[in-house]
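All protein chains of the complex are present and in place, except for one that has been dropped.
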Amino acid sequence: MSTAARSDNALFGMWAFLATEVLFFGPLFFGYVHARLAQPDAFVSGSHHMHIVLGTLNTAILMTSSLTMALAVGAARKGGPPGRWLGLTALFGLVFLGIKAAEWVMEFGEAAGAAGGEARFYFLYYAMTGLHAVHLVIGLGVVAWLWRHAKRFDAAYHTPVEAGGLYWHFVDVVWLFLYPMFYLLERYSA
Amino acid sequence: MSYLSEGYSLRSWLTTHDHKRIGVLYMVAITAFFFLGGAAAALMRLELATPAGDVVSAETYNKLFTIHGVIMVWFFLIPSIPSVLGNFLVPLMIGARDMAFPRLNLASWYIYVLGGLFTVAALVAGGVDTGWTFYTPYSTTFSDTNVILVIVGVFVTGFSSILTGLNIVVTVHKLRAPGLTWFRLPLFVWANYATSLILLLATPVLAMTLALVALERLFHIGIFDPALGGDPLLFQHLFWFYSHPAVYIMVLPAMGVASEIIPCFARRPVFGYRFMAYAILGIASLGFLVWGHHMFVSGQSMYAGIVFSMLSFLVAIPSAIKVFNWTATLYKGSIVFGAPMLYALGFVGLFTIGGLTGLFLASLALDVHLTDTYFVIAHFHYIMVGGSVMAYLGGIHFWWPKICGRMYPEMLGRIAALTIFFGFNLTFFPQYLLGWLGMPRRYHEYPPEFQLLNLFSSAGAAVLAVGYFLPLAYLGWSLFFGKTASSNPWQATGLEWQTASPPPQHNFEQEPSVERGPYQYSVRSNEYGSQVR
Amino acid sequence: MTYVLTWLALMALLALTFGSSYLPMGAWNSVANMAISCAKALLIAVFFMHLRQAGALLRLAACIGLLWLALLFGLSWTDFGTRTSSPAPWSSR
Partner (left out) sequence: MAQPAVSGTAQWLLAAASDIAARVDVLFFSLLALTGAVAIAIFVLMIVFSVRYRAGSRVDRSNPPTNVRWLELGWTFTPLAIFLGIFVWAAVVYARFYTPAPDAMAIFIVGKQWMWKAEHANGRREIDELHLPAGQPVRLILSTEDVIHSFFVPAFRIKQDAVPGRYTSISFTPTREGEYWLHCAEYCGTDHARMGGRVVVMAPAAFAQWLERGNSNPSLAARGFELFRRNGCSGCHAAGSSVHAPDLAGVYGRVVHLADGRSVVADEGYLRDSILLPKRDVVAGYQPIMPSFQGQLDEGELAALISFLKENK
């Protein structure tokens, strides 16, 4: 099989896998919509406990990591070594996780004491951001692996960078939806 | 050198990347699970021979039907045809050297086995009693059995399904031999392709839904608990979003098998090839729109019931088309009744009954009376056991010479097929009557007036057990003592028959170049048009 | 260059969604937030994930997961959407 054909297979495989991932997150989004429609007030008051500055900062960091990932793929396509950009991507990912972990710790007290609808808000918050973080950790593993083997990639062969990039961007996209769902509810009334 | 003689050590099997060997690994594993699940069913039928709960306790009975369902659905039926025959045959039928992702293929077998170990561990630790449907809030709050362990098992196995589906989808899209256009694909490949789409799009929903059940059980907070404002019906929607399409995961590949066997043994082209292919895609996609028909009495809105009922009738159309086309394929054929053909005809007959009784359950007012009774049990066993298991066994016989290079004993094969057909009907037909008369499912004891029909059913189960042990015995025997098979003992047209039996490691000595569509059989003589020259 | 422009657009949209959440628009806040999230996702898919250059097959694969998610939401809402707010005219007088 030619390298080009193999690359084609891998990218199609990754896109198909991402379709699966969308549906993997599906029940959580579904549960969120159902719960929020049932108890809108609890979700608003839960959201007001979120650290909006940290959340917004994290969103910016993750989007920037997507940029560096895209630049890594771009570099690989042109034959330049993607190592530098991959390293930056991993760095941004780590910072995101660090901030996220700090938030989890800060919110834990509130969450443990919450009752009724707010308890459900926190349940979904921890479940969804937790699952997202698990994906991000896997993404970090992939990026670290790519970084270690960065020298192997050139203009002719860089499929792993492309496929890993697709996964990284997907994880970013999931966060773009989580951010307004948990941080931005009726901020004007806070 | 055949793929079987590439290495004889256990290690050579457990580290193989060869799709054919992985198919065989799956066959071994699912056979073990089939007999485990069957043993649970045998105990249940023994208990139900009398109205009183005398053989096992109520707790044990509840665990038996749960483990029967969990094992048969996730560890036998879903991987049966796609992971065994699909794995073995799809690359051969499309003229590829292997799957698109061979290492992933092996990984999915290990993931399957890991999931199986969790489930068996739950069994050993005392079992689980929620039913395979895991309905909340019983599973989240009230059951005190090993729910989480089984959920982990099913969750893990789900990833095996997803990876197999991914592999088949990419393989069919990308690795077809030159000249093999979409409408030259054998229907078995179409069926496995459509099945794989369902595996990809439905399985993740089940995985996450079960994970949410486990979390709710652990933390006593969740989205299903009504005490906090949740809704148990939310679980049912999510569960059936997967579990109804899962029925098509089980039966579409079976349709694919029948579509290979019937033209071959009738020695004529399949009737209406294009309609058959469209029907497969139609079933796969419409199958996603009907899950709410499991919930007509669940308290879902009446309007939802009406919408889902109408959509359910629509999905019956492509199924009906397939039955008509198989029947028409017999017309003006030259039919040989080999064992695979007997299984395939049995499949068509039983699937027809199962499908037609599905219309009763899709009808709103009838479903109110019939749902959650033995009518439903009979209906889905006609589809899944009468349909899928018959077809799986037919496929195993049909491709046995290709898989191991030996012929099975023909006469025993026919006797087993007839035994299974008879035993199956004796077991499950009485259950339709029981259901209509109002015997609820999952009952450990029942009113005495139902005993006669239950006795028929239990007697049938004994016959069925004999029928299932027969192939195990003679196929095992034939591995060592069977007649050596030629490369194309059935004079079939597919690509898989154009290479040695058993095939070499990379399937074909040289890449085949496909010149025509499948099923170019001819009744006039033994002339037939193979897909390659 | 496309990448950097995309990133700038993403940042602008982030500022927009952040700012708009302080304007009292009732239910429209959520609509705006989701619309902006979709726009951002589209930017990432089209430019960072190179769907712009991709063939039909990849585009289809990218859409099918979302389509199926829409099926899950849409058909379930025939139940949740009609349960209490529009009871059958006869189910209670």
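Chains: A, B and C, in written order; residue numbering restarts at 1 for each.
Just so we're on the same page, a residue touches a chain if its C-beta (ideal position, glycine included) is under 8 Å from a C-beta of that chain, and two chains touch if they have at least 3 such contacts.
Keep in mind the model is a prediction, meaning the values are calculated, not measured.
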Given B:13, B:443 or B:477, the one touching the chain that is not displayed: B:443
Chain not shown: contacting residue from B:178, B:299 or B:476: B:299
Residue among B:7, B:179 or B:232 touching the omitted chain: B:232
Chain not shown: contacting residue from B:98, B:129, B:216 or B:496: B:129
Residue among B:17, B:97 or B:369 touching the omitted chain: B:369
Of B:156, B:170, B:187 or B:353, the residue in touch with the unshown chain: B:353
Residues belonging to chain B that touch the chain removed from view: 51-53, 58-59, 62, 129, 131, 133, 135, 137-138, 141-143, 226-227, 229-233, 266-275, 296-299, 302, 305-306, 309-310, 313-314, 316-317, 320-321, 323-325, 327-328, 330-337, 345, 348-349, 352-353, 356-357, 359-360, 362-366, 368-369, 371-373, 436-438, 440-449, 452, 523-524
Absent chain, residues of chain A that touch it: 38-39, 41, 116
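Definition applied: only the chains that are shown with their structure count from here on.
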Chain contact graph, described as a line, ring, star, complete graph or other shape: complete
Selected pair, greater C-beta contact count between B-C and A-C: A-C
Far-end chain from chain A, centres as C-alpha averages: B
Averaged-CA centre spacing for the pair chain C and chain B, given as whole angstrom: 36
Length of the line joining the C-alpha centres of chain A and chain C, rounded to whole Å: 16
Set of chain A residues in contact with two or more other chains: 12, 16, 19-21, 23, 26, 30, 34
Sites on chain B at which at least two other chains make contact: 173, 201, 205, 238
Footprint of chain B on chain C - complex, ascending: 57, 64-65, 68, 71-72, 75-76, 78-83, 88, 91
Contact set on chain B toward chain A in their complex: 97, 100-101, 162, 166, 169-170, 173-175, 200-205, 207-209, 212, 215, 219, 221-223, 228-231, 234, 238
Chain A to chain C touching residues, read off their complex: 11-12, 15-16, 18-23, 26, 29-30, 33-34, 37, 52, 56, 59-60, 63-64, 66-67, 69-71, 73-74, 162, 165-166, 169-170, 172-173, 176-177, 179-181, 184-189
